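If you scroll down you'll find the structure; I have some questions about it.
All protein chains but one are shown at their positions in the complex.
For clarity, chains are labelled A and B in written order, and residue numbers in each chain start from 1.
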Amino acid sequence: MTKRTEISVTVNGVAKSTEVDSRMLLVHFLRDEQGLTGTHIGCDTSQCGACTVLLNGEAVKSCTVLAVQADGGEITTVEGLGDMQNLHPIQQGFWEKHGLQCGFCTSGVMMASVGLLQQNPDPTEAEIREALEGVICRCTGYQFIVSAVQHAAKLLAESGSNAVDQGTVQVGEGS
Amino acid sequence: MIPSAFEYVRAASVEEAIRLLQESNGEGKLLAGGHSLVPLMKFRLTTPGKLVDISRISELRGVRKEGNRLVVGALTTHSQLASDPLVREHIPVLADAARQIGDLQVRNRGTVGGNIAHADPAADLPGVALALDALVELHGEDGQEVVEIDGFFLGPLITALPETSLVTSVSFAVPPEGTKSVYLKYPHPASGYAVVGVCAVAGTDPDGVVNYVRIGMNGVADVAYRATAAEQALLGQRATAENIREAAALAAEDGEIGSDLFASEEYRRHLSAVYTERALSQILL
Partner (left out) sequence: MAGLVGARIKRKEDPRLITGNGNFTDDIKLPGMLHAAFLRSPYAHARIKRIDVSEALKLPGVKAVFTGADIAKKMKAVPAMWFVTGADLKPKPRSPLAVDKVLYAGEAVAVAVAEDRYTARDALDLIVVEYEELPAVVGQEAAMQEGAPLVHEDVPNNLALVWKAGEIPDEVFEQAEVVVRQRLYNQRVIPNPMETRAAVAQYNPGSGEMTIWCTTQNPHIHRMVYSEVLGIPESKLRIIAPDVGGGFGAKIATYTEEAVVGCVARELKQPVKWAEERSEHFKATTHARDEVIEIELAGTRDGIMTALRVKNTANLGAYLSTFGAGCPTIDFGLMVTGAYTIPRAAVVTYGVYTNTTPTDAYRGAGKPEATFQIERAVDLFAREIGMDPVEVRRKNMVQKEAFPFSNPMGCVYDSGDYHLTLDKALEMIDYQALRQEQEELRKQGRYIGIGVSTYVELCGFGPSKVAGAIGFQGGVWENSTVRVHPSGKVNVYTGTSPHGQGTETAFSQVVAEKLGIPMEDVEIIHGDTQSISMGWGTYGSRTTAVGGAAVAIATDRVIEKAKKIAAHELEVAEEDLEFSEGIFQVAGVPGQARTFQEMAKSANFAWNLPEGMEPSLEAQSFFDPSNFVYPFGAHICVVEVDGSTGQVELKRYVAVDDVGRVINPMLAEGQVHGGVAQGVGQALWEGAVYGENGQLLSGTFMDYTMPKARFFPTIETAFTETPSPVNPLGAKGIGETGTTAAPPAVANAVMDALRPFGIKDLDMPLTPEKVWKAMRNGGSGE
């Protein structure tokens, strides 16, 4: 009986093939195996969204996805969104508008917001608050998160680009 | 939270999935989006020895129209359901209900088949499926079978689905011409599950007499149910505020109303009536 499984995934543009414990959660694969500790774990009931990453361009909770389920997929974590030389509009929004305090939930909230902007590039405040249903932030009271997402939407509109494509890093840059 | 160890196998076809389930001697569970199963596994509330991943069986994905029904592949995600053009055109209430499931991330992974097969009484689709006369297509050892949704849900997390079968699609009836539909939900503030969810489909004849009504309820009882007492009370009556209120007061009659930390049985009964009244008023007044 095999309890390990071979998987091939592309993480932040870098192709990886490796064998994992079949029960390994995607979030542990990213954090413990790939060293991508920007993605966090905040709960164990799929509520808080701190672990949100993009899987094939869609925001998902990586604590509720097995690494084996991501086999063949493309994963973008916060590390793949942008770096200081080339911040993604959502990162710019969070910085500019004080969308974070302790920063623990932030990666997940940003990834969920990218997921929202992908589906709805020009959300209203109510739509943003609705879309944040899958994340919990204990610090900000959400107000400046809303401002940050609005700011990012504006930047994206100005640049004429799409939230997810903005985040695809070049092969070899993933760390 | 870490699941206990299991063997992972992937099915390339429905037939293979059934065979793999058979081989697991009751130890196997199907894995699609995993958004019902993985959380339970993390708490070790379920410890399957084998997971049969069916998520790559591509024919189980997508929506098609067959006659006056929309057939939704079991692997269709909630977000796909919410944005599907056929669904939005023919059964907008289904898209609207799908948009209210869980949250954005959950909708991207959770599947229609998984939702129905898991039979969580507080999930949103069961009540909607009941109001839309859904049919569940199953595949098992003895081949294909189509069962009516009414009777499919047997209890909390219990369905009529045989152990070695899988849900391959769920079809929803396009509501009759002249009817309107709505899904109204009061989400639990923490979990997002329905404390009460009412899906109502109803219409009147030219004289304003109700000639069609379906009410599906989830959240309030240990199993999703059709509020037939309320339906019967309204059918053949004029759609007035008073008649609606009287009918809605019967919304809890057909369910074993449950209780939890957030809402007692008494309060859930009350909410059933209030939300049913609001739902019916919205489409009939």
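Simple rule for what comes next: contacts are C-beta pairs under 8 Å (C-beta built on N, C-alpha and C of every residue); 3 or more make two chains touch, one makes a residue touch a chain.
On a predicted model such as this, the values are computed, not experimentally measured, just so you know.
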Check: Out of A:V78, A:V114 or A:A163, which touches the unshown chain?
Finding: A:V78
Next item on the list: Check each of A:V9, A:V68 or A:L132 against the chain that is not shown and name the one that touches it.
Entry: A:L132
Notebook entry, point to check: Which listed residue, A:T52, A:Q69, A:Q119 or A:T140, touches the chain dropped from view?
Noted result: A:T140
Margin query: Just checking the interface: what residues of subunit B touch the absent partner chain?
Written below: 1-2, 4-5, 43-44, 186, 188-191, 261-264, 267, 270-271, 274
Next item on the list: In the full complex, which bits of subunit A touch the chain not displayed? Write them out.
Entry: 21, 23-24, 28, 31-32, 35-45, 47-48, 50, 77-79, 81-84, 87, 91, 94-96, 98, 100-107, 110, 125-126, 128-130, 132-133, 135-146
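By definition in this document, only the chains that are shown with their structure count from here on.
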Next item on the list: Can you check how far apart subunit A and subunit B are, centre to centre, with Cα atoms defining each centre and the answer in Å?
Entry: 29
Next item on the list: Note which residues of subunit B are touching subunit A in the complex, please.
Entry: 1-8, 31, 34-35, 38-39, 41-43, 51, 53, 55, 79, 83, 102-106, 108-109, 190-192
Margin query: Give the list of subunit A residues in touch with subunit B in this complex.
Written below: 1-3, 5, 21-23, 25, 44-47, 49, 52, 55, 58-61, 63-66, 68-69, 112, 115-116, 119, 131, 133-135
